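The other protein chains are all here in position, but one chain of the complex has been omitted.
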Amino acid sequence: MTNCIQGFKDYFCRPKNTNVRLKLPFVCFAWQIAMIILFGVFVRYNNESDAHWVQNMAQNNITSAIENDFYYRYPSFQDVHVMIFVGFGFLMTFLKRYSFGGVGFNFLIAAFGIQWALLMQGWFHSLDPSTGKIYIGIENLINADFCVAGCLIAYGAVLGKVSPVQLMVMTLFGVTLYAVEEYIILNLLHVSLDAGGSMIIHVFGGYYGLAISWVLYRPNLHQSKHLQGSVYHSDTFAMIGTLFLWMFWPSFNSATTYHGDGQHRAAINTYLCLTSCVLTTVAISSLSQKTGKLDMVHIQNSTLAGGVAMGTAAVFMVSPYGALIVGFCCGILSTMGYLYISPFLEKTLKIHDTCGIHNLHAMPGVIGGIVGAITAATASESVYGMQGLINTFDFTGNFKDRTVFAQGGYQAAGMCVAMVFGIGGGAIVGAILRFPIWGDPADENCNDDDVYWEVPQDEEDQLERNVGIKGLFYDWHLSPSRLKFQNAGPV
Amino acid sequence: MTNCIQGFKDYFCRPKNTNVRLKLPFVCFAWQIAMIILFGVFVRYNNESDAHWVQNMAQNNITSAIENDFYYRYPSFQDVHVMIFVGFGFLMTFLKRYSFGGVGFNFLIAAFGIQWALLMQGWFHSLDPSTGKIYIGIENLINADFCVAGCLIAYGAVLGKVSPVQLMVMTLFGVTLYAVEEYIILNLLHVSLDAGGSMIIHVFGGYYGLAISWVLYRPNLHQSKHLQGSVYHSDTFAMIGTLFLWMFWPSFNSATTYHGDGQHRAAINTYLCLTSCVLTTVAISSLSQKTGKLDMVHIQNSTLAGGVAMGTAAVFMVSPYGALIVGFCCGILSTMGYLYISPFLEKTLKIHDTCGIHNLHAMPGVIGGIVGAITAATASESVYGMQGLINTFDFTGNFKDRTVFAQGGYQAAGMCVAMVFGIGGGAIVGAILRFPIWGDPADENCNDDDVYWEVPQDEEDQLERNVGIKGLFYDWHLSPSRLKFQNAGPV
Partner (left out) sequence: MTNCIQGFKDYFCRPKNTNVRLKLPFVCFAWQIAMIILFGVFVRYNNESDAHWVQNMAQNNITSAIENDFYYRYPSFQDVHVMIFVGFGFLMTFLKRYSFGGVGFNFLIAAFGIQWALLMQGWFHSLDPSTGKIYIGIENLINADFCVAGCLIAYGAVLGKVSPVQLMVMTLFGVTLYAVEEYIILNLLHVSLDAGGSMIIHVFGGYYGLAISWVLYRPNLHQSKHLQGSVYHSDTFAMIGTLFLWMFWPSFNSATTYHGDGQHRAAINTYLCLTSCVLTTVAISSLSQKTGKLDMVHIQNSTLAGGVAMGTAAVFMVSPYGALIVGFCCGILSTMGYLYISPFLEKTLKIHDTCGIHNLHAMPGVIGGIVGAITAATASESVYGMQGLINTFDFTGNFKDRTVFAQGGYQAAGMCVAMVFGIGGGAIVGAILRFPIWGDPADENCNDDDVYWEVPQDEEDQLERNVGIKGLFYDWHLSPSRLKFQNAGPV
């Protein structure tokens, strides 16, 4: 690496060793065992998932099992679960030879992150001080999925350039930072509503990833340039991810909002916002090309920006047309981001953002935060009704005297907290990830599944092999990703 | 085009210009802005999605938030949403070089159509005359998805042969026609039950698409014949679409039926009907080939015909075996359609139907309408119970004295209305689409994503490039879709 500080040069610039045979299993085992111990000490079923629930029903005036929170939230939970694993996973299969890494490492870090998130969020939000236990139910599972989403967003920035061990470290710290940030925003600032996490998830996750990518900048990444694009089928695979994210985003934004009209309205707002986002994305994408052709990168990503931006205000009375306007702006801004801001980030700020998370998550998240602040500040009893206002903003307990205008200010403050945690945390974690002990790939091996995966021999490889066997008058090598003639010409 | 009327020849037969750089963005922006304005004027949250709901609960004797219609319908809604975007989208990825167009344009027109459908259906069904506002909730979202399904069916007939601008126009008119037709069928004829839209969605959408395809007939389509088939992986992608449609069809047919046994029975009937449809599809597909091989086209499409045909009668007491019989017949007829009717339509009637929507939607839709009419006419109080009969057929208000026999007649009349709207509307819209201003592709560029999309360079392209660089003794061109030797032979 050319930008090594001289003193550390020998240490940091050793040739890369991508053998993770000891590191990866060690990390997996160590952390999984730690999880088991911590779960054993701390985690129990909550009231509604415990076998005693049935005898508590009568005491709590619950007349029917359908009142169990499970039935309010489980369908949304499963949709969110699909977004985390298939949505994020397949969205990252677009690279021509990094589909295994995209979907596979996403799977690994999400499965780990979920467990750690249950603990971290549990300590901050579900700990019963009298027993010292965390009591979990369906809402905790949703929140753990949300928390992991922040780390998967960050993965998008460094896709193809890090090792699975680095990703595990990144997720460990990411979840930790997330839980602290969430506690500050939700409990201390009482930003009661960031149901879909525009700020907590997307702003934090986006800047966290960008800061890490900035620290890990590779000036010679062009050495693996032949692997940086997509192929026809990998782009089609990525559309699976896009569509499942797009379709289930209404569930994402409504999964944890309050029962009844809260969930109902959040779903409607998100649905509308996303439809309008598709149209402006297509418009700008087409405008940007000489002959009006559409770019798959924009369709795969910018169409989702509306869901991100609706995250904070989903449950607010933004009105159907308000939701359409938010989507309208996000489609434009996000697509412009891919056209102008990403190249700028890379050239000027030296931030290489593989999936363009700045345009899909960070920027729309900021918009979402602003929309939330404005909508909160302008909320009125005539629009919400007395009880609706209390439900929506949770003006209870210590916060029952807060005005909507003050609430708007706190919403804005919450966004700053998310940004600070993202950038600051990312910079520190990035520095940790630069230590040459994590098995990250050399510049010329980036974006190549061959480094961390047993990759099957494809047709083209077979062509190579067969041609070789037949003793033809020239040798060639048609490996699927690299293609060179070694000895061309007639014998 | 050879069938141009002489007088218009110069105008209609100009060389094709597929540059949509101004048209497409203009249409997207203009329509999205129109949507925002119209939503601003007309659309509001309905009672159950408004923040006032919580204080209205007590007045309406609702004791629990779980009574919100959201919890009855949201899981089905999400399934329908998946069918619209992943189901229809991936079903249309089967062409070897039109997967982007299949899934991408499906995405675009569905997102636009949903908004327009909310307005059009809202004016007819959810407008409160006292306030002049449309009040929307979860059921409106489902109905908007249904409405768009009609247009996506029509897209199947013209897949690969039209520009995105034409598709937008087609969707604008399609949704409009659909809403009027639906109003006539549901409100004027009081065809109270077409829950899965055999007639309203599938018959209308099918004939609408076929009529458009007939008007847009391309006699020289064989010029892009090399792109008309599928490849191995594109067929596998299409199976994603098939399966999500097949699995979620019970949700489609039960999404808007009445609470309780209505949704329950509709799901069971559709589930059973589809299983039996798979077996007869396989049987006929195997019979049709000399060595009994199965044809992916049949498996991908005809297995779904049962869901279409169960659309009208899903909520009726057709009995489990009745549902199996419907599926049995549909599998046979639909597969026969692919074998005999599609070629006939193309050769004799000059209708080119890319996806075979006649066999998958139009014909099974007609069967569904007939099944619905018969089942309605033979309904009896002993089978349904007094209240069940009223619930199922909605014999209330002006229609409380209608007999089941008369209802059967009205069901049949409803099907005719759907067919007339489809054929008539499609012919007119087709004529509009023939104006040479919409950027449609030339015959030799049909079924080719290269026209409207930035298509990534695949391995084969790279082969081409590398071979070129190495200065071999012959030049070849292995572009993924076209493959020509330009200068073969030893130097």
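Observations, loosely collected:
A and B label the chains in the order they appear, each numbered from 1.
Quick note on the criterion: contacts are C-beta pairs under 8 Å (C-beta built on N, C-alpha and C of every residue); 3 or more make two chains touch, one makes a residue touch a chain.
Values in this document were obtained by computation on a predicted structure and should not be read as measured data.
Taking the complete complex into account, B:247 is the one of B:127, B:180 or B:247 that touches the chain left out. Per the touch definition above, the residue from B:48, B:181, B:194 or B:235 contacting the chain not shown is B:235. Contact with the undisplayed chain is limited, among B:279, B:377 or B:442, to B:279. Although one chain is not shown, part of chain A still touches it, namely residues 18-25, 28-29, 31-33, 35-37, 39-40, 43-45, 48-55, 57, 64-66, 68-71, 74-75, 78, 81-82, 85-86, 89-90, 93, 97, 99-100, 103-104, 107-108, 111-112, 114-115, 118, 136-138, 141, 164, 233, 237, 240, 439, 451-459, 462-463, 466-467, 470-473, 480, 490-491.
Taking the complete complex into account, residues 64, 66-67, 71-72, 75-76, 79, 96, 226, 229-236, 239-240, 243-244, 246-248, 250-251, 259-261, 263-265, 267-268, 271-272, 274-276, 278-280, 282-284, 286-287, 289-296, 299, 303, 317, 319-321, 324-325, 328, 383-389, 391-392, 460, 478, 480, 483-485, 488-490 of chain B touch the chain not shown.
The rule is short, and it goes like this: only the chains that are shown with their structure count from here on.
Distance between chain centres (mean CA atoms), chain A to chain B: 32 Å.
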